[in-house]
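Here you go, one structure.
Excluded from the complex is one protein chain; the other protein chains are retained at their positions.
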Amino acid sequence: MHDLITAHKNSQKRVKPEDRKKKVIGVVARGCTTRSLIIHLQERQYERDEVCIIGVPCDGYVDGKGLKVKIGGADIVEGSIDGGQIKMKTSDGDKTVALKDVLADSCLTCRFNNPIISDIMIGSPAPAMNPDAEYNDVKEFEAKTMEERWAYFTKEMEKCMRCNACRQACPSCYCPTCFVEQSQPQWVGIGEDKSDTQVFQFMRLYHMVGRCVDCGSCVSVCPMGVDLRKFLKKIDKDCWEMFGNRAGSGMEDMPPLGKYDEHHDKQDFIYNP
Amino acid sequence: MARRKFATLKSFLNYIGVEGDRTIFTWVSASEGDRWAQVIKGATEKIKALGPANKMVKTIG
Partner (left out) sequence: MDIRAHGKDFDRFVNRAKDEYGIRYIRSMPSSIKELQQTNNLLIKYVNQDGSFTEEEFDMVVLSVGLMPPKEAKKLSASLGIELEGHGFCKTDLENPVQTSRPGVFVCGAFGGPKDIPETVMEASAAAACAEGLLASKRGTMITPVENPAEKDLRGQGVRTGVFVCHCGINIGGVVDVPAVRDYAATLPTVVYSADNLFTCSQDTAVKMAEVIKEKDLTRVVVASCSPRTHEGLFQENCEKAGLNRYLFEMANIRDQDSWVHMHEPEAATAKAKDLLRMAVAKAQYLKPLKPGQLSVNHQALIIGGGLAGITAALSLADQGFASTIVEKEDRLGGNYNHLYKTLEGLDTRAHLTGLLEKIYKNPLITVVTSARIEKIEGFIGNYKTTVKAKDGEKVFEHGIVLVATGAYENKPKEYLYGQNDKVKSQRELETMIYEKDSKLAAVKNIVMIQCVGSRDKERPYCSRYCCSEAIKNALELKAADPSRDITILYRDIRTFAFKEDYYKQAREANIKFISYEENRKPEVMAAGDKVEVKVLDPILNETVTLPADAVVLSVGVVPNPENAAIGNMLKVPTNQDGFFLEAHVKLRPVDFQTDGVFMCGMSHSPKFSDETITQANAAVSRACLVLSLDFIEAEGKTAYVNKERCSACGLCEINCPYSAIRVNPAEGCAEVNAVLCKGCGICTASCRMNAVDLNGFNNEEVLAQIFNLN
């Protein structure tokens, strides 16, 4: 969506301002997609009338990598969904897998599986997933020791080969020049140094404060299987617990980093000697 | 807003296993010279207690 509008806007830059045309782009959107659209609208990437949202309820997405593991790494030739089952013809013969066993992690605990905003709705609302469990992973991780957490972070980051697929797939990653590519000053090295990779991932994740809609794109495109969601979910949890904000959950919301609440924001991060 | 940025940064650093106490945030007014000195002394002590940083540190050469 963002790419299409940006491409159109760039093409209009050569046109006299009074002759510039708006282009309306239709988008088929599930819950997380609408959250992303809301983020874009809040961040004024396009106007509401430049997008026509065809909302669809969502029962979850199949995690392709998980599915492949489940069928023993065979190549899928053909497949169809039949009730709660996926039936496939594979290089290793016919296989059937239960749908609920291969849904993406982000879908299993999705809180917003029905579109938040739409112009046209298709289908009837999807049943709720299991949002109460959405922070279970994070809570478990928080309970570990500092060194265990650091060990996990470094282990995960060592997998990263800086292919930038997560950045390309992420709907919230649209900076014209990513901080990684900036010079004067250069914020982070482009080599294979571990610390550079850690800093790159850390900063990209941190830029998601109030902006990650848990769509799972970064996880699904990562060729190395880095557990990015473990960290993104923490940012989401903090944002909810500290500022009562869930990214893209309402059109009226302000970006959480664009305000503060004198009475309800926690003060415990402030150092008082 | 700086306060929210620091609140989330500190928490996130802590989460990935970098001691949150390495990030120190507070307000000191230009008229609070004494408090400023206390903040710096306190911060220095905290950091010294934690020892040299070795996480996310780039070693060159």
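To keep things simple, chains are lettered A and B as they appear, and every chain counts its residues starting from 1.
Criterion: a contact is a pair of C-beta atoms (placed from the backbone, for glycine too) under 8 Å apart; a residue touches a chain by one contact, two chains touch by 3 or more.
Keep in mind that what you see is a predicted model, and the values were worked out from it rather than measured.
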| item | value |
| --- | --- |
| Touching residue (missing chain; options A:Arg149, A:His207, A:Lys233 or A:Arg246) | A:His207 |
| Residue among A:Asn136, A:Gln168, A:Gln182 or A:Asn272 that touches the chain left out of view | A:Gln182 |
| Of A:Val28, A:Met224 or A:Met254, the residue in touch with the unshown chain | A:Met254 |
| Footprint left on subunit B by the chain that the document does not show | 1-2, 5, 33, 37 |
| Positions on subunit A contacted by the hidden chain, ascending | 9, 13, 17, 43-45, 174-179, 182, 184-185, 187, 207, 254-255, 257-259 |
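Everything below uses one rule, namely that only the chains that are shown with their structure count from here on.
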| item | value |
| --- | --- |
| For subunit A paired with subunit B, centre-to-centre distance based on mean C-alpha positions, whole Å | 29 |
| Parts of subunit A lying in touch with subunit B, wherever the complex brings them together | 141-142, 146-153, 189, 193, 195-196, 198-199, 202, 205-206, 209, 231, 234-235, 238-239, 242-243, 256-260, 265-266, 269-273 |
| Contacting residues of subunit B [partner subunit A, same complex] | 1, 3-12, 14-19, 24-27, 35, 38-39, 41-43, 55-59 |
